[in-house]
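Excluded from the complex is one protein chain; the other protein chains are retained at their positions.
Our next item is chain A:
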Amino acid sequence: MFRNFHLKDIIFLAIIGIIFGVIYLATGFIYNGLTVLLTPFGYGPMANDITIGIWCMAGPLAGFILRLPGAPFLSEFLSATVETLLGDQWGASNILSGLVQGIGSELGFTITFYKLYNWLTLVLTSTMMTATTFTWDWFRNGYSHFTPSMLTTMLIVRWFSMFLFTGVLVKLIINLLNRAHVIQRISK
């Protein structure tokens, strides 16, 4: 699967990971601010669901740019690993989160057999990533202990966050890259 990747692609994916890492670190205050704001209402962990899409953008974006099986997974996994090495809030568990997010975003592309690159793909990646990350948080962040009504709200919020960032925002970036004829040149 990863045999098709050349040194240039790997460096590219890792740099994408770092760029997103830099921007994630800058958005950390949003996560922390939201957490502090929501905690008095008993919805502190929901900051995680509101912002999750921001952390998952690298995968779908790389999938659209490189159009190789494995690219979404690799990009998401590398960006999480890079974040761990840069020292972020989640420590070693971030590598595991990257694995889970990577599998989610890869699945979205696998369902379309890596043939479709449109809105449907983005909806699928958002949905698959919501499913895998929510399952992971079920264990890691103690979601299994929350009430069903809270969980339902969080699941819906998470999907919308995923769709907004890994769907809409990624699509806007892709459109810009398309207009600059960057994508055709790389995925040739």
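In the analysis below, contacts are C-beta pairs under 8 Å (C-beta built on N, C-alpha and C of every residue); 3 or more make two chains touch, one makes a residue touch a chain; residues count from 1.
Keep in mind that, in the parts below, contacts and distances are computed from a predicted model.
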Per UniProt record, name of the chain withheld from view ["Fe-S cluster assembly protein SufD", "3-oxoadipate CoA-transferase, alpha subunit", "Thiamine biosynthesis protein ThiS" or "ABC superfamily ATP binding cassette transporter permease protein"]: "ABC superfamily ATP binding cassette transporter permease protein"
Omitted-chain contact residue, chosen from A:Val36, A:Leu116 or A:Ile156: A:Val36
Residues from chain A at the interface with the omitted partner, ascending: 2, 5-12, 14-19, 22-23, 26-27, 31-32, 35-36, 38-39, 42-45, 47-48, 61, 65, 78, 81-82, 84-96, 139-142, 145-147, 150, 169, 172-173, 175-177, 180, 182, 186
